[in-house]
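What you see is the complex with one protein chain gone and the rest in place.
Should a chain be cited, it is by its letter among A and B, assigned in written order, with residues numbered from 1 in that chain.
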Amino acid sequence: MNYPIEEFFQFLKGDPLIIGATFSILLGGLAVVLGLTYFKKWRWLYDNWLTTVDHKKIGIMYILFALVMLFRGGIDALMMRAQTAIPENGFISAQHYNEVFTTHGLIMILFMAMPFVVGLINIVVPLQIGARDVAFPYLNAVSFWLMVAGGILLNISFIIGGSPDSGWTSYFPLAAETETVGSVYYMMSLFISGIGTTITGVNFIVTILKMRAPGMTLMKMPMFTWSILITMIIVLFAFPPLTIAIMMGSFDLLFGSNFFTTQNGGMDMLWANLFWIWGHPEVYIVILPAFGIFSEVITAFSKKNLFGYKSMVASMVAISILSFTVWVHHFYTMGQGALSNSFFSITTMLIAVPTGVKIFNWLATLYKGKIEFTTPMLYTLGFIPIFTLGGVTGVMLAMASADYQYHNTMFLVAHFHYVLIPGTVFAVLAGFYYWWPMLFGFKLNEKLGKIAFWIIAVSFNVTFFPMFILGLDGMTRRMSTYSEATGFGPLNMLSFIGALGIAVGFAILVYGIYWSVRYEPRGIKADPWDARGLEWSTSMPVPAYNFARVPQVSTLESFWNYKQGKEELFKGKIEEIHMPSNSGVPLVMGIAFTLWGFCVVFSWWIPAIIFAIPIFWTLFHRSFNYDKGYHIHVKEIEETERKLNHLRGEKI
Amino acid sequence: MKIDNSLPLEYSTEENRLKIFGFWVFLGAEIMIFATLFTVYAILEKRVGAGPIGADIFSLPGILAETFILLASSFTIGITVHAFRIGMTKAGINMLILTLVLGLAFVGIEVYEFFHYAHMGATFSASAFASSLLLTLGTHGAHVTFGLFWGIAILIQLKKQGLNAQTANKTFIFSLYWHFLDVVWIFIFSFVYLKGLM
Partner (left out) sequence: MAKLFPKSHVIGFISSIVLTLLAMTVLVLDVSFASKMIILFITAILQASLQLFLFMHISESEDKKELYINIAYAAFVGIVTIVGSLLVMVWDM
């Protein structure tokens, strides 16, 4: 298929923003390449990062990727708020606005929230359960590189070929009307990264169920690990419907099948149905780990056990089961009958109950605790009231009849930002500050962190609270502009100012990271927060093999008891440790998928087939690979432990 | 690698047990893949536009042949695993070869069926029903085809290394995959073909 050159290279259309963005990406990429070459770091990058199968390094790469995407998604948000700040604004065209809100949603959910969460999961879970790595380290790397492949495809779409523009939900038949290949980019990007996420689901279910330290029964697991086990079960069953929906959508776009067409029996609404069968569990996939992080932070900084451990577990199990039974609430107004809407209203209202149980358990944990207002704790304390506002507006939306008023207005936009940002974003930031010392051996600066928190938290409310009012006043979502007569102007302007505040807050946050890397004192003692989880019982920063000796657990509080001298955690002598070998094959797979996906987007079938060959090659290569890994010898372990920081008074 | 000789070879190391468990977990996701395909088929089954319906194009002989071939291949791969457990390695390998041959026959018939459907007007783009039918059958068929290549890879490793903990483990996991595809076919046979011909 031949594309006119300015369809292919979108920046040739002359839009200054796109030209600017294209050049920044090129310059940024060039800077990285030049930097690596000048400092002769290619070998280091390859050996330590590109071919790693170490869960901690993979986690760090996930988070780095997420932070870059946070920046890109944030710019999208600023553009949207700028465009709607005044009535009849000409900042960006309606078409451009469509592309911006589409990419904003896709990037923030799939390439910011998911990787950030999965990154923290990767770093923390094996350590929390006393394991040395995940069950399938090679597959773990594959998951990462597939996510990157999907992310690259989506991110270059606005430069080459055209961005998707039908919303992150990509409803048919609108998605099929996209004039560029944007919708196919959407399909391929989600297809590839979705495979990676499904594999992560398998990996962590097996890891958590089979690789816990001796003595750690399921009901003695840390709450974060529990939340991840439940999350991964949801991942396992939620992503396949998305995969199928995407295959169907791709076939409609590329091969003229009739799944979601409006002719020959096609059913466009079926896309919405399948999308949300995945989409609803997806929001629980991003929020349950957040709940787990908050449980960890609250217990650490109120110096108390988590209140109601059993009900916390039960509530998450209930949420996971119910999460598959509520999806129709995303399209109450699409024309199905009253019985369907009633059924799903009931299940939707039901699912609020276990979350409520969790909030009360957290409050009970705080009650009479010795509260320490560290940065992670501030994010957690901020989460409780602000997320609750999002949650109760969710119950409002749950009522199908009422939802006919709220659906697809700014009220809805406010609701989901009120659960996603104080929920997921605050959580990953809290987790980021909380677990940073474990990985790097120094803390992030508290003062800058707290300033950033306050600016972000206040600005968040300034940005999104007006949207509740705007929605009730009748402003619909995804609207690039509005007339002055509607009266939507002032609140939108207020929202824009709030958005600028969020940007300032994040700028300070990033500056705080830079400042800490340069000036924060190193060599602090291990377990700097005096916390409860096993992840703090290693030497600090965590060595490659995690634990010199496998911990042996007998209660939920084993590490805490060990610090009080009441329990022995590490028995026996150090033995040599078996480690999996690095591999460059996952990287090859990621590159092959990127190139294959790119060719499919443009219907270049021969090149697509050619690039599919290395994908199959990697599978066969793996099958014939009998590499046994390598061993770290006792002497080396003792050496490493001697050089790292330990708990007060601890000898290796 | 510690080998536990009281367990069958495929379970005999910790890594082996992890891999088998991991594959079972993965099958949970695969169940959802096919459940979604069945959902789509159930919804689109009657939406034939101007094209043919199932009863017009399904031919019982081909369907029955596919079914009995696949059932037989499920039996043979079960015997393969059993043979390996009782030390009859050569018989096991022969049974694996037979499984793959039967699988190839299945795929061959299915390809013929697809041509037949196209000839009768049920091409991929004919109607929602046709698209859904071919996607469901095609996904299953693609899984079987992938399995053929996977099976050949294992066969080569068995010939080169003989039966050891790893090759036994791979064969067992392959057998789980193969049995699963047979279960999916049973549902296709019942709820696509028989339902269409009812």
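Following the convention adopted for this analysis, a contact is a pair of C-beta atoms (placed from the backbone, for glycine too) under 8 Å apart; a residue touches a chain by one contact, two chains touch by 3 or more.
Just so it is clear, the structure is predicted and the values come from calculations on it, not from any experiment.
Contact with the undisplayed chain is limited, among A:S143, A:S166, A:N273 or A:T299, to A:N273.
If you put the hidden chain back, the residue from A:P137, A:P241 or A:G590 that touches it is A:P241.
Shown as candidates are A:L78, A:I321, A:M479 or A:A544; the residue that touches the absent chain is A:I321. The chain not shown here touches subunit B at positions 11, 17, 20-21, 24-25, 27-28, 31-32, 35-36, 38-39, 42-43, 67-68, 71-72, 74-75, 78-79, 82-83, 86, 88, 91, 175-176, 179-180, 182-183, 186-187, 189-191, 194-195, 197-198.
In the full complex, subunit A touches the omitted chain through residues 209-210, 233, 237, 241, 267, 269-270, 273-274, 277, 321, 324-325, 327-328, 336-340, 343.
The working rule: only the chains that are shown with their structure count from here on.
Centre-to-centre, using mean CA coordinates, subunit A is 34 Å away from subunit B. For subunit B in complex with subunit A, the residues that touch the partner chain are 1, 17-18, 21-22, 25-26, 28-30, 32-33, 35-37, 39-40, 43-44, 47-51, 124-132, 135, 149-150, 153-154, 156-157, 166, 170. Residues of subunit A that touch subunit B in their complex: 135-136, 198, 201-203, 205-206, 209-211, 236-241, 243-245, 247-248, 251, 255-259, 261, 263-267, 270, 274, 277, 616, 620, 623-624, 626, 628.
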